[in-house]
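With one protein chain held back, the other chains of the complex are shown just where they sit.
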Amino acid sequence: MGKFQLITKGLVKENPTFVLLLGMCPTLATTTSAINGMSMGLATLFVLVLSNMAISATAPYIPDKVRIPAYIVIIAAFVTILQLVMQAFTPDIYETLGLFIPLIVVNCIVLGRAEAFANKNSVVDSACDGLGIGLGFTLALTILGLVREILGSGSAFGFKFISGDGILVFVLAPGAFMALAYLIVLFKKVTAKKGE
Amino acid sequence: MEYILIIISAIFVNNILLSQFMGICPFLGVSNKLSTAAGMSGAVCFVITLATLVTYLFQYYVLVPLEIEYMQTIAFILIIAALVQMVEIVLKKISPSLYQALGIFLPLITTNCAVLGVALMVVTNEFSYGGSEPHLLNLGESVVFAFATSLGFGLAMILFAGLREQIALNKVPKPFKGIPIALVTASILAMAFMGFSGLV
Partner (left out) sequence: MAVQSSFKNMTLCLFAVCIVSSALLAAVYAVTEEPIAEAEHAKTVRAIAVVVPEFDGEPVADTIEVAGKKYPYYIVSKDGEPAGYAITSSASGYGGPVKLMVGVTADRVIYNTTVLSQSETPGLGAKCTEPAFADQFKEWNPAEKTLKVKKDGGDVDAITASTITSRAYAVAVETAVAVYDAIVAENNKGE
């Protein structure tokens, strides 16, 4: 598989949110607006690329039985680095995303890629894989955030286009589940047609 | 009084699954059958309460005195992973029947973000109940909060599993099969839980 394919497969064919249905917690919790969704996606992308690279480089030296704890420590280290950097340079986004930044540690996507790809592929391939999956995740979160923002607050990327409120429930918890359900259905329909 | 408010708030008002979105993976993954949902809830309940107790003590007796609070995430996840392992070993020895019921769920719990989420929440977020001044929780309140949160997790899990068992018997439009219809159900359940908001 070429490097380019490694990157693009995460966008549609193996989209972590719409196809693999992984990392649902941040997907639902942080997509109250397009910007928030995108920030969360990019934060995960950062951790994914770095942890994939580090795990790919160290995997040959890690005994099989302790690989999971070792991977978790490596991932947690990168998450903490991200926390510190965000606190220093983007404190507002850090505050909005709150608890869900440290919770990237337990995002199944990150550990999942380490197990399924990074520990048996080269560093460069793993970086591409992380980039692809991360971009797919970012794309999904941005779309979900955008849909919820348009319906829920009548704005897109922070620009309001109606006066007054939107359909409030879409910003709240039930709207998150509902919007994601319909987006997955839509995604299934579209990709199924392509396959025919 | 405050303990009662903490319990009501954690179970109903700020339900960890339906309003905080933590632990969604098991919520969607193992809620096909009522019995597995109940088993998972039991295991989560046990681990969340124990993990919160240990991480709380670790935060205030190790990390804070040493001024290395930035090691929080890495330390907490290691503690949780180690605890889950230990619970598994101990359970196997002292109660094989309980191990049979909960055992298969234990490895999944390390990466259940509700566990790490609650552990982090009690040491970073300020809470206020019934108009009291916002404050960080003390040890007793933290453990009660953790336990009540896991009860909320169990309640939502079991309700949801019951609903999904019923749905499985009905005809669902093809693209909605599986996760999408589960999400729609979760949405309606979340709406129902919103009725509790403002209670505390």
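Read from first to last, the chains carry the letters A and B; within each, the first residue is number 1.
Here is the rule we use: contacts are C-beta pairs under 8 Å (C-beta built on N, C-alpha and C of every residue); 3 or more make two chains touch, one makes a residue touch a chain.
It should be emphasised that the depicted structure is a prediction, and the values quoted were computed from it without experimental measurement.
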item	value
Of A:Cys25, A:Met53 or A:Ala77, the residue in touch with the unshown chain	A:Ala77
Positions on chain A where the hidden chain makes contact	32, 58-67, 69-70, 73-74, 76-77, 80-81, 84-85, 87-89, 91, 95, 119-120, 152-153, 165-166, 168, 171-172
On chain B, residues whose C-beta touches the chain left out of the figure	70-71, 74, 125-134, 197-198
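In this section, only the chains that are shown with their structure count from here on.
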item	value
Distance between chain centroids, defined by C-alpha means - chain A, chain B (Å)	22
Chain B partner contacts - residues on chain A that touch it in the complex	21-22, 24-26, 28-29, 68-69, 72-73, 76-77, 79-80, 83-84, 99, 102-103, 105-108, 111, 169, 172-178, 180-182, 184-185, 188-189
Chain B - residues contacting chain A, complex	18-25, 28, 70-74, 77-78, 81, 110-113, 115-117, 120-121, 124-125, 175-176, 179-181, 183-184, 186-188, 190-191, 193-194
